[in-house]
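With one protein chain held back, the other chains of the complex are shown just where they sit.
Order as written gives the chain letters A, B, C, D, E, F and G; numbering starts at 1 within each chain.
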Amino acid sequence: MDKAEIIKLLEAYSQGKLNQDDAAEKLSALGMEELGFATIDTDRYRRTGIPEVIYSEGKTPQQVAEIAERMHARGIPILATRASREVYDAVEKRIPGTIYYEMARALVYQNEKPVPSEGYIAVVSAGTSDMPASEEAAITAEFLGSRVERIYDVGVAGIHRLFHRAELIRNASVVIVVAGMEGALASVIGGLVDKPVIGVPCSAGYGANFGGVSALLSMLNSCANGVSVVNIDNGFGAACQAHLIVKTKK
Amino acid sequence: MDKAEIIKLLEAYSQGKLNQDDAAEKLSALGMEELGFATIDTDRYRRTGIPEVIYSEGKTPQQVAEIAERMHARGIPILATRASREVYDAVEKRIPGTIYYEMARALVYQNEKPVPSEGYIAVVSAGTSDMPASEEAAITAEFLGSRVERIYDVGVAGIHRLFHRAELIRNASVVIVVAGMEGALASVIGGLVDKPVIGVPCSAGYGANFGGVSALLSMLNSCANGVSVVNIDNGFGAACQAHLIVKTKK
Amino acid sequence: MDKAEIIKLLEAYSQGKLNQDDAAEKLSALGMEELGFATIDTDRYRRTGIPEVIYSEGKTPQQVAEIAERMHARGIPILATRASREVYDAVEKRIPGTIYYEMARALVYQNEKPVPSEGYIAVVSAGTSDMPASEEAAITAEFLGSRVERIYDVGVAGIHRLFHRAELIRNASVVIVVAGMEGALASVIGGLVDKPVIGVPCSAGYGANFGGVSALLSMLNSCANGVSVVNIDNGFGAACQAHLIVKTKK
Amino acid sequence: MDKAEIIKLLEAYSQGKLNQDDAAEKLSALGMEELGFATIDTDRYRRTGIPEVIYSEGKTPQQVAEIAERMHARGIPILATRASREVYDAVEKRIPGTIYYEMARALVYQNEKPVPSEGYIAVVSAGTSDMPASEEAAITAEFLGSRVERIYDVGVAGIHRLFHRAELIRNASVVIVVAGMEGALASVIGGLVDKPVIGVPCSAGYGANFGGVSALLSMLNSCANGVSVVNIDNGFGAACQAHLIVKTKK
Amino acid sequence: MDKAEIIKLLEAYSQGKLNQDDAAEKLSALGMEELGFATIDTDRYRRTGIPEVIYSEGKTPQQVAEIAERMHARGIPILATRASREVYDAVEKRIPGTIYYEMARALVYQNEKPVPSEGYIAVVSAGTSDMPASEEAAITAEFLGSRVERIYDVGVAGIHRLFHRAELIRNASVVIVVAGMEGALASVIGGLVDKPVIGVPCSAGYGANFGGVSALLSMLNSCANGVSVVNIDNGFGAACQAHLIVKTKK
Amino acid sequence: MDKAEIIKLLEAYSQGKLNQDDAAEKLSALGMEELGFATIDTDRYRRTGIPEVIYSEGKTPQQVAEIAERMHARGIPILATRASREVYDAVEKRIPGTIYYEMARALVYQNEKPVPSEGYIAVVSAGTSDMPASEEAAITAEFLGSRVERIYDVGVAGIHRLFHRAELIRNASVVIVVAGMEGALASVIGGLVDKPVIGVPCSAGYGANFGGVSALLSMLNSCANGVSVVNIDNGFGAACQAHLIVKTKK
Amino acid sequence: MDKAEIIKLLEAYSQGKLNQDDAAEKLSALGMEELGFATIDTDRYRRTGIPEVIYSEGKTPQQVAEIAERMHARGIPILATRASREVYDAVEKRIPGTIYYEMARALVYQNEKPVPSEGYIAVVSAGTSDMPASEEAAITAEFLGSRVERIYDVGVAGIHRLFHRAELIRNASVVIVVAGMEGALASVIGGLVDKPVIGVPCSAGYGANFGGVSALLSMLNSCANGVSVVNIDNGFGAACQAHLIVKTKK
Partner (left out) sequence: MDKAEIIKLLEAYSQGKLNQDDAAEKLSALGMEELGFATIDTDRYRRTGIPEVIYSEGKTPQQVAEIAERMHARGIPILATRASREVYDAVEKRIPGTIYYEMARALVYQNEKPVPSEGYIAVVSAGTSDMPASEEAAITAEFLGSRVERIYDVGVAGIHRLFHRAELIRNASVVIVVAGMEGALASVIGGLVDKPVIGVPCSAGYGANFGGVSALLSMLNSCANGVSVVNIDNGFGAACQAHLIVKTKK
């Protein structure tokens, strides 16, 4: 845990504000709050720079709405990913002003937009079927406070389209490349820029695509240096890492 | 079987040159010759346009040399693939003049070079570790009588190298693309040319490359049209198909 | 890009018809046109010999119809693959005269049929459940301008059916073999003809078929030379490559 | 266990030849003999029609020789599979007259050859690299007392070779088909005969062959009825089942 | 093809009943009949001992009914596997008297039951969820003319249930073992009987069962000799091979 | 079988209360009862300490209700796992008082609760999506008579939550760890306690999670000692083993 | 960490024996000792009941010997697994009296044997090739202080051998079942005893055994309750868990 907090507790104890038992208990319970069916990680934002986000898959609209309401009551900004329109309707009824991003399958409520970062994230996609993961990445990054530039549908089957946008990609602080099928775009971009590239393999495709495994393996085996990979269709995860990189630049 | 040969046999039979039993037997044994441990397919070249070729893996140098000698005695030109230097030494002792191609792991004996084809095959490789399969393809194609242009080490990590050679690739009758790792080169070339592209995934790489599976899946899922694939490291197979395509052009 | 186009731009520039900035911009934007949610590859047909084709899976009928309409406005002939009847209805309302091929799950609009090629593609299938991929291949090839001969339901469980049609297969310029289950037909035909054979593994089957992986591996490991493979159920891709081969023959 | 033996024990007990304790013990220990590091299954031949056979892989020559000697002392005929020449040398020193079959990697000692069966097993192989498994099957079957006909190197790349031998295959009681690569031969033969066909997939091949998985899946997905499969390279297992089928025919 | 038929044609030809062209044509078309969308294998029963059977999956009720009607018109007995009740209703309307076996998902029409075989097939299953494949095997075998004994729900979790039925299993001519989950039953029975054992791995189970792969691998790796395997859930295939074995016994 | 029962039968026989045939029959049928479509294992509880439990997946509500009723009639307590609400409704109609646990997808009927064990099982879960398997484990364990402590939602993304509950986990007799995604929780707990840890990998997750395979492999490769694993989502199986361990402690 | 230790530190601090900085430092460094290339976990035995054990694979004999010597100097008993004879020689030179168990590939040094446990672990193996993992389990368990009974070579191919030893297995506190090939033994024993069963899948086997995956899947899918599994060949891990279970029994 936080040494500063440990020292604060030691001081309270030495000043008699805490008896021995309470000091031992508090020392072992630093940074968490129990809550019936869940153990809320109140410390997450301080620790990881990313607040709690609601992953909607496998939850009923009611469940998502309840969690969102509870977070809203504490003033926490809300992002729910993999959210259907039904989920959105349930949340919006309780928290008016919530916005739904259909393509990203995400809903967002923020009292005020965060001040945009100086550097930006380039979100580059290979084709139109990569849009859901691309938009999940873009919306997440903007929610977290990073500036985003979208460069879509520039896959390697017509590679000159990519070269035309090269400058915008090169000037980003970090590049997220979203691609299904053979995922070649990550390697091509990795060979063109001097910025970290995060690959998001997409499940788009068929046959021996195996639900995104083909693109995943391609990106893991990229012949270009400086490319790392997140889980299949995990635009959210890529945006989290990209945001942490952008934050660094100050 | 060949209808022409059937008719010839029927004529011989109707003219009494063959009795009924012999005719039935000959009709059922057309185009093959039995030979102790093997059943030689004497008809293969006529049927498939590709003569018998010796695959050396799993055979002793002695065995390869014996087969080569027997074929040589019948005047058949000799190509042995996956041949070590030991295999070459054994063959060369019996058939002086045999040539060894170290990088391709192939040995060749031809009384006279075939007349080179008008069109040519472009063999394009991504990196230096793709050389063995590339050279197996190139040597096989030349053995069969196709003209070959080699364009090596032009992988997508430095894609401008590829564009510089684009014209040579575009003017080929068919393109063989040899690539390991993520195999992106096949898609990039498939998007640049109007010729059939045959991908040869290579086992070069490590970790989640899985002995070439990564490149194999990439090529099968290519976002570019007109790309087909052969088995991992199978430069020989790619050259056979490419040669049949080149032959068409007349 | 095209050297001819580069030279034309250089001339315009040296003649003062283009200032330096415009020349640099035009040189870097050759052959592409940006369009809101998509970056159209106007150069694809010139480059690859295959025009843009609409892959309908994962698109709404409305989206397919819009894309088709826009292409139609530019006079581009239209092929949409993996198209349901709903997709067809949406397109036909906007482009009367569009034809639907139910078995192939494809829709086509062409002002005039292309002049059929001299050589032809033989599309050979093993069983009736291989019909969708077979017809996708056949319709695509005809759309591109290749002549097609269909030889269906001649799998190896009753191999004499195949031999009866052998001549029609042998006289093709290229053979597409469509087979599910164990995919043995590709090897058998590969051993009978001197033409390139392109295998299309089918997902038809059950149990340890693994959605077409069994047939895919069979075809990749074919003991016959001159066989290459495309993705599972990818009749479209096979037809593209076959068409590029047929075009060669002139 | 054997009801007859149970009744014999009950009689002995009721006649006072066995006290209660001994009867209970003997009833629970029927058909087995403990032996230090191993528990010999003395009952196996009676139960399954196949005697104990020594699988040599992972055993030292000394260990195989000891087991063989012990069996020999009891008059049990000896078959050791996957036996190297070193294993043979160790055994032959103790049991002169033992015969080594190099291609089958098997050694055999039998006081007298069993009377050959009336029906026979056809062992059919696709290529020369399938010889080890084919010979393991053939030698095992002959050791067990079945008559064997070998039909080797008749793979589908030159399928007329197979048709020429069709009659010999059709007249067998059961057919063992040994094939690597794409294993298509099992389906082709399954479509030609009215006898049970047992497929032995071979690890021969490379790349996406995956050590025999390609042939295994092919045979499991055979479009021909009446085909079953044993483990990769398991010529021994195929021979055991084939022998049990041949025995039936009397 | 059949030598007898070849000889008959040669005689007709030599007697002038056939001219040369017709003789050549008839020789190459032996044993097949073309039929629009399908190439009927009229020769299959003579060749393989198993008549054509309709696999209903992926066919509409109408298609199955049409095929069944056409076969019925030629007097061929009808078995359709993987048939839903809708399929049955469509067939029964055209061929009254057709019987539906719900558990086996099979429908049968036979003018007269075949004379039951002397030997019988034991169909042994591990649990109640293995019933569909077990019944598919049993109904198929009876349709083909083999006598069947069913021994169900005797899996190894309560192995004494199996031993109680051991005699009935041992006296069979061949044993079909149907089991999902870990498929251990095949090995246990293989160690108890001297008859061929055919394993049918079932997709019943969950998690790391992988749709039957667990049972499939178990049976392929059986430590008992004389066990072979068919595809997952393929009760039909197991019955075909078992029937061919039973037929042998005369 | 049970030696005691054998001896009882021998005594009855020697006293003439049983004739020889009956004794032999009874000796071979010990501990089982045949019942039409199923062979009931009446001996299971005595043998394994776990009574018969109904696995509802793949059974109709009617079938589950019938089995439950029959067991109820014999006074056997009832647990049905993987039970939908429809299944519950069907059972409750016949056995009023049956309780449904929605999250666990389980229904239970017990005349009287078993006396709770002295030691207890700690069921620890990583996140809320692991609840179904966690509750299946907890309800099963309580049904069998083990005391349970639930510690939910303490995954490693916020690891201090776990440490706060460490004492409760350490004092358990055995720990069940339920986790999806990367399943790291099992290793972390395995490194903290001196009790057996049983891992239940969950199918919760997406992409390269492969339906729980990721967590399964993690747990099998745990760097902590004393961790074993059950099948994916198999809370029931984990509870059975944990209960057998708790029972030991007396 | 240990609350007791925290309290001790708090007391020392409140009594002025520790200043604030030292207290904070000591509180955060409880239970660990840094050591150049390694961070020794001095707390492991107290926490997990299993001391540090040396896994020799991938270490040079010298490295193992050094670690062993250092542990010996602290009076820690030594167990090194996966140790070759070369490793043993290096260790024995420094720590005379070390014992080598060849079959288990393990070396052990203990000043005094631990007092044997009351309950015992039954280590049951299917065949002789399962001996290495079986002995690794047995030696490890004895090293930790558990009594062990070995029941070897009682696989299901001759299942009566198992029944003869059933009583010894049933009376154990926990059963370790070691089996390769199809791993059926775990299920059979799981159905016979009321004790926890831990399966150790072995890599023994060939072909579709896939290095132990076949047995691993079998055991994970066991139809018997109360069976859990450890990694392939991981006799050590099974013994750790079994020992923790035996310890419970007091």
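FYI, a contact is a pair of C-beta atoms (placed from the backbone, for glycine too) under 8 Å apart; a residue touches a chain by one contact, two chains touch by 3 or more.
Since the model is a prediction, treat every value here as computed from it, not as a measurement.
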item	value
Shown chains touched by the chain that is not drawn here	A, B, C, F, G
Contact with the hidden chain (one of F:P61, F:P132 or F:G205)	F:G205
Options G:R44, G:R105, G:K195 or G:K247, residue touching the unrepresented chain	G:R44
Among G:S117, G:S203, G:S218 or G:Q241, residue touching the chain not depicted	G:S203
Candidates A:L162, A:A179 or A:V193 - the one touching the absent chain	A:V193
Touch criterion as defined above, residue of A:S56, A:T98, A:S125 or A:N221 at the omitted chain	A:N221
Contact footprint on subunit F, counting only the chain that is left out	126-127, 155-159, 181-184, 186-188, 190-192, 205, 207-210, 213-215, 217-225
Residues belonging to subunit C that touch the chain removed from view	3, 6-7, 10-11, 13-14, 20, 23-24, 27-28
Chain not shown, touching residues in subunit A	3, 44, 46-50, 53, 119, 167, 173-174, 190-198, 216, 220-221, 224-231, 236-238, 240-241, 244-245, 248-250
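The criterion applied here is as follows: only the chains that are shown with their structure count from here on.
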item	value
Partner chains shared by subunit A and subunit D (touch criterion as defined above)	B, C, F, G
Intersection of the contact lists for subunit B and subunit G	A, D, E
From the options A-G, E-G or D-G, the pair that copies B-D, where over half of the contact pairs coincide	D-G
Between C-E and A-G, the pair joined by more C-beta contacts	C-E
Rotational angle, Cα trace of subunit D fitted to subunit G, multiple of 5°	90
Mean-CA-position distance for subunit E and subunit B (Å)	41
Distance between chain centroids, defined by C-alpha means - subunit A, subunit E (Å)	54
In subunit G, residues with contacts to at least two other chains	3, 157-158, 190-192, 207-209, 220-221, 224-225
Pairs of chains satisfying the touch condition	A-B, A-C, A-F, A-G, B-C, B-D, B-E, C-D, C-E, D-E, D-F, D-G, E-F, E-G, F-G
